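What follows is chain A.
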Amino acid sequence: MVPPPPLPVAIPLLVAAALVAGNVRPHRRLADGTAIACALVVTALCGLLLVGSLRGPIVYWFGGWSPRQGIALGVDFAVDPLGAGLATLTSLLVSSAMVFSWRYFEEIGQLYAALMMAFLAAMVAFCLTGDLFDLFVFFELMGVAGFALAGYEVEEPGPLQGAINFAVTSTVAGFMVLTGIGLLYGRTGALNLAQIGRSLSLHPVDGLVVVALLLVTCGFLVKAAAVPFHLWLADAHAVAPTPVCILFSGVMVELGLYAVWRVYWTVFAPSLGQARAVTGLLVGVGCLTALLGAVECFRQQHLKRLLAFSTVSHAGMFLVGTALLTSSGLAGAAVYVAGHGGVKASLFLCVGILMHRFRTVDAARLKGRGAAIPVVGGIFALGGLALGGLPPFGTSLGKELIEDAASRSHLSWVAVVLTAASVLTGGAVLREAGHVFLGLGRLERRPLHEIQEPETAGPRWRTPLVMVVPAVVLLAAGLVVGVLPGFPAGVEAAARRFVDSGAYAAAVLQGRSPPRVVPAVAAVPEAGTVVLSGASAAGALLLALLSLYAPPRLRRPGPGRGRLRPAAWFGWAQSGDVTDYVAWLVLGTAVYGLVLALGLR
Partner candidate 1 sequence: MPPAIQVAELLVVALAGLAVVLTRDPVRQTLVVGFFGLQLAVLFLTFQAPDVALSALAVGSVALPLMLLLALARMRRQGR
Partner candidate 2 sequence: MTPRQRLLVFLAGAAGLAALLAWGVAGLPGFGDHRSAYGQLVTRSSVPLRNATDVVTVVNLDVRGLDTIGEEFILFCSVTAAAVLLRRQARERVGAARDEFPGRRAPGRDDAVLVLGTAMGALVVCFGLYVVGHGQLTPGGGFQGGGILAAGVALLYLASGVRTLERMAPEWLLEVGEAVGAGAFVLIGLASLAAGAAFLQDLLPLGSSGTITAGGTLGLINAAIGLEVAAGISLVVSLFLVQLARIEEADRP
């Protein structure tokens, strides 16, 4: 049975309104229970939509305004397997976050749950919509809920600064998207993705198309943290409450990428095809992002900040996979996203547990103290190995698929970059696992200045089950993604559907279901890349041990001064000053635009 597509959006919105209205007499447990139930229902609905869309896209016109005379009048949800899959992942993570936050946020009654429900509805609608303007609307809704959740700890300077940086950059990005929408509407008189794509392909490619592509892509890439738009991310992710972090890192970044490619394949692909300029630019940017994020990640000792930078690095890897503009690259990235969502969320939850027990996320203050919670240590270490690329985790399968796809596009060197980034991020997590949970190593670290106030109430001598269970479940989900037979083949089929602009437009505008796509055969990674994955996990472990035990001069560069040290350069850009970030945003957009203008003309 396929449920009506508006339900997974309407239900959480209604619950959000009810929670605020009921805040007159707040009842925390009832509110949390309702929110968890709602998130689970949405997960089930999205799962059903996913299954239903395997047979062909589900197109739903709001208000019954189906296309007349071949012109789309209303707003549609066009559900395809990748979009529905991302929506399912999102609602799953929201469910886990709500379970984990059973002990959080005592002081604002039901408002936290209400914000989370609105956030959930926005993300699901973002995945399902087939309308360009609605992508913008739900981008903003996601943003507004996100700013509040990021800045929740208003007593602290860090979260306020993080939320302001997030809000300002994200809002500027939103206006860039909207300007792009204005240009496209002026040319085509349409807002439906399929309709714009069809009408745009009637004209030759000119400045308007290039600039619209630039504005929409850069706007969404701000969410997806591509260099140099990534600066806000660490500030916001490192300070948000833990349950919110898993949503920011696990899906919000990925949603930005999803939007870039949804728009590219429906709107621009009919006129541009598999443009080499786009591949060249975004593969390059992706590699740069992956490496820069990984290096920054390796330098951190603030555990949340470390994980935030590893998200930047992974966002770069996803960008590489998707920018190949082939279905296999996209499929690899999708598998990677699914695996990463589980693993990264689990890692954040482990940090949340450390915070609950020891009131700090500064590794220097935590040395050896984690030994009291060996289970959490085990999860954390496994998560580190998974990030490093240990088969058969979903993360390693995704990485292998991207590498195979890249070598088929004659970009074999991409494997080197991806492996280096995996070794660094995995190594950083494993290093902290050894340092915090086993007390290993001879690292001399100065404690950080800032002490975060505890996020949770309740006794600190034990770890509540509602915190451990989600961490285990999410890590297991990251593993299941990698071993589930038929999963990569199914994703490959979904990816082929995603990149088939003609079939999408026919389904949306004429209501014609495309011919059934035969599941892809070659969805098994090649032996060589599997070995490489294992090697990269081993490399991560080795790097972790090296950084724990190597003589001081070989260890990580300190945050000290020095003009020629890369550390100083990173610190210079990562200033925490939002006016800097906007300046970089403008420069980055101009540079991207220059490359696209030269390449697409």
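Candidate selection criterion: all candidates are chains of the complex that A comes from, given by their letters.
What we mean here is this: a residue touches a chain if its C-beta (ideal position, glycine included) is under 8 Å from a C-beta of that chain, and two chains touch if they have at least 3 such contacts; residues count from 1.
Every value quoted in this text rests on a predicted model; they were computed, and no experiment measured them.
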Touch assignment for chain A within the complex, options 1 or 2: 2
Residue ranges of chain A in contact with candidate 2 within the complex: 4, 6-7, 10, 13-14, 16-21, 23-24, 60-65, 68-69, 71-75, 107-108, 111-112, 114-115, 118, 121-122, 125, 129, 131, 133-134, 137-138, 140-141, 144-145, 147-148, 151-152, 154-155, 179, 183, 185-187, 189-191, 206-212, 214-215, 572, 575, 577, 579-580, 582-591, 593-594, 597
